[in-house]
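For reference, the structure discussed in these notes is given below.
Certain chains of the assembly are absent from this excerpt, and the rest are unmoved.
Note that the chains are named A and B in the order they appear, and that numbering of residues resets to 1 at the start of each chain.
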């Protein structure tokens, strides 16, 4: 960490600040320039509050040199984390496709979709029971009943299931859920993250649509700091000024995250782009970028889907896409 | 609502869609253009799911004409909402300043600040007990103890208090809190909003730093739809590409929100800009823009504030600022 000192600061003030840092166990290097003095801090600065130091009157700005995340940092944990989901391995060179409808709508719907995506090679079934919707008047999900239907689909097909949690209060309903998803809007719901850190289940953490990768990793750090290392990161599109797509899929998140962290990185091209006819090219691009897996929305009747119909593809389209994903993945794995 | 139909759609498909809309109680107007056919929908479209309609294969795009919010919409409720806080009126031409530290740090600190901001004319005391922090290693607030200290300050000074809630599970601790704050990161924590709609206390809802005004109002709608009309909206800065300020204070939110909704609109220049020496000009600009009130961070020892010290001003600076606010407010009120 570097603290840039204001021009007006007296020698005494700088010395006081240096002592203050040293009292916190940090080594300091002071460089006096013609224009500005800077103090370099060496040691574990992850617990120094940047805002606090910036608030000091004699400090002009503070710049972090090392990342503020530790447990999820590849520097301190070079090997890939492999997350176990019902005996299946995610990350570490294993590639998987998660598929299913945006929302669980009925017993028959989720069973149907589960069977067809399994036949096409999906490894995990997704489906929303609790749905975060911008409007209170939009469909809010089947909630507890939706989870029951998912568990029936799991029992019938053997596919592990992933579904989103929206409140700590609902946690008991997730006991038999294989992977708990934290949605983009809850990425910085810190009380929820802490609670999920105490659970030992795999967590699928989605990137907030206006959050940086550092913020994303800090949210994963919240979970891991409480003791749960089973985290799957998922990029699902960020907000930009483009209006032809619902979000902009940030595929550069794949190489950057793979360098910064040991956690597996998935891509959700369906939410990332929000228009079903663009899902195929973006899914193939995601595979080529080196992602550890994909999440694809599949609906047996997209035009009547209760939510996000615009981004779902049919089981037939998914079968075709799954085959193409395999072919690109084969080349990428061989490169 | 307008649905733009794809070029390829058959006459039969368009007729089917028209019937589908009519079955939902909407009147339709079909305009066949040379290039495109559009269907105009008349009636209460706030419950039609835009995504669902966009998902239909024959639909190119959907454009809302009327706002999706109803209870908070000034069109249906022209008079200003006046929120009662301990007998004090907020909104409807009344102007108030809320002041206090970012975080409650100790019994003495909050008492001190409370007394000094009261002396300078603040109407309500703010102070964070539960603190949303990007890093799990940053100070997370005194939590339950912080609320106790706030209540003591309230007892001693008579100032009503406002403090932030981060989880439905903490609600019992807020029984004697006068105004419950929903922070920017929880603006779309829909389960929390629903729960606060069932409480009858005033809610101070902060705009998410990456949310549009429509999304902001939809979150207020979540609270109001559950029966709680006591909502104070607060703009606190949005994320932009500028790095000299922590956020960019969007003062145009004031005239726009005052036109769209009947709810009071406050501005938080301290968080909005994040640098204490810029708080004064932005506070004065907020008053001139026509805001119903301000929230100002005041700390008796900013350099040592446990969080956000960078944006706090001292009680002396606040006394000076409060006087200037009054002078600008006088002119604005007289214009």
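Throughout what follows, a contact is a pair of C-beta atoms (placed from the backbone, for glycine too) under 8 Å apart; a residue touches a chain by one contact, two chains touch by 3 or more.
The model shown is predicted, which means the values in this text are computed figures rather than measured ones.
Engineer: For this file, in which 2 copies are placed, how many copies does the full complex count?
Structural biologist: Number of identical chains in the whole complex: 4.
Convention: only the chains that are shown with their structure count from here on.
Engineer: Per the centroid of Cα atoms for each chain, what is the distance between chain A and chain B, given in Å?
Structural biologist: Measuring from centre to centre gives 26 Å for this pair.
Engineer: Write out the stretch or stretches of chain A touching chain B in their complex.
Structural biologist: Residues of chain A touching chain B: 46-47, 49, 51-52, 54-57, 68, 130, 132-140, 166-170, 185-186, 188-192, 194, 208-210, 215, 218, 221-222, 225-226, 239, 276, 302-312.
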